[in-house]
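Let me give you the structure first, and then I'll get to my questions.
The complex is shown incomplete by one protein chain, all other protein chains being positioned as in the whole.
Lettered A and B in written order, each chain numbered from 1.
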Amino acid sequence: MANMKQFKNEYQQIVDAHSPKNKVWANSMKAFLVGGIICTLGQGLVYLYMYWGLSFDESSMLSTITLILASMVCTAFNVYDNIGKFGGAGALIPITGFANSMVSSAMEYKKEGYIYGLGAKLFSIAGPVIVFGTIASVVVGIIYYFV
Amino acid sequence: MEMLMEYMKAFVVGGLICVVGQILLDRVKLTNGVIMVTFLIAGAVLTAIGLYQPLVEFAGAGATVPISGFGYALAKGAMDEVAASGIMGAFTGGIKATAAGITAAIVFGYLAAMFSNPKSKS
């Protein structure tokens, strides 16, 4: 009689032996390249805005906004997912990845309406970042006050 | 020449932060959402203990563009505001410092999604 339960303990090993592992070296090189380029782009934008006469703080802020906008436009034109397919974490971790996660969910659920679909799902992936970010800033602020 | 050096630093530091993320994805099998939150909190904590500020001064956008830089901006905002206006600053500082980014993301995000549709992949 077939009793699959007998394999329970060794099963993970059997699975690991037959499952191809992601090519972490190749993927890391690509992540380095894509992540590096996006950050360099950010740096270039800061210099550009400073060259145009804005202060450093204003330039940094505007650079971030520009990257967000650029990522959203790329997502809307169905391009950013290909950057992610190639660059992996290199496309996810920069602020552009955060922007992509918002637009991509909103686009996907748009058909469920502008309120319950687009409005509600804008944060379905990015939500935790805002939640934990806000909590972290309050905790850091309070600790900073007492230390 | 000096500017080229700044670009190099941004490229290398930004790239390396992403490599850490890639290794967590491929080997530790963390999911995308967990990685985002982990990097964000790491950025905030490193800022609180004074380690992220030097990295930002060294690498510029290489440290601020990754999501850990968002954590840095939130934590730094809260700390600066606490220093300026007391305990209430802990509640206002973070969002205040990052308001532009969040607002841009929501407004542009809503607009972009209104005028675009997902496409099937092949």
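The working rule: a residue touches a chain if its C-beta (ideal position, glycine included) is under 8 Å from a C-beta of that chain, and two chains touch if they have at least 3 such contacts.
In this text, contacts and distances are computed from a predicted model.
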Check your understanding: One chain of this complex is not shown here; going by its UniProt record, which of these names is it: "Aminomethyltransferase", "Sugar ABC transporter ATP-binding protein", "Spore germination protein B1" or "Stage V sporulation protein AD"?
Key -> "Stage V sporulation protein AD"
Revision key, fill the gap. Which of A:L62, A:M107 or A:I130 touches the missing chain? It is A:M107
Practice item. Identify the residue among A:G36, A:G97 or A:G141 that touches the chain left out of the display. Key: A:G97
Exercise for review: Spell out, residue by residue, where the missing chain touches chain B.
Suggested key: 25, 29, 32, 118-122
Review point. Given the full complex, what residues of chain A touch the hidden partner chain?
Key: 1-2, 4-5, 7-8, 11-12, 14-15, 17-23, 27, 75, 78, 80-81, 83-85, 87-88, 91-92, 97, 100-101, 103-105, 107-109, 111, 125
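One rule holds for everything that comes next: only the chains that are shown with their structure count from here on.
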Check your understanding: Which bits of chain A are touching chain B when the two form their complex?
Key -> 21-24, 27-28, 31-47, 60-61, 63-65, 67-69, 72-73, 75-78, 81, 87-90, 92-99, 101-104, 106-108, 110, 114, 118-119, 122, 125-126, 128-130, 132-134, 136-138, 140-145
**Study point:** Complex interface listing, chain B residues touching chain A
**Key:** 3, 6-7, 10-27, 32-33, 35-37, 39-41, 44-45, 47-48, 59-62, 64-71, 74-75, 77-79, 81-83, 86-87, 89-91, 93-95, 98, 100-102, 104-106, 108-110, 112-119, 121
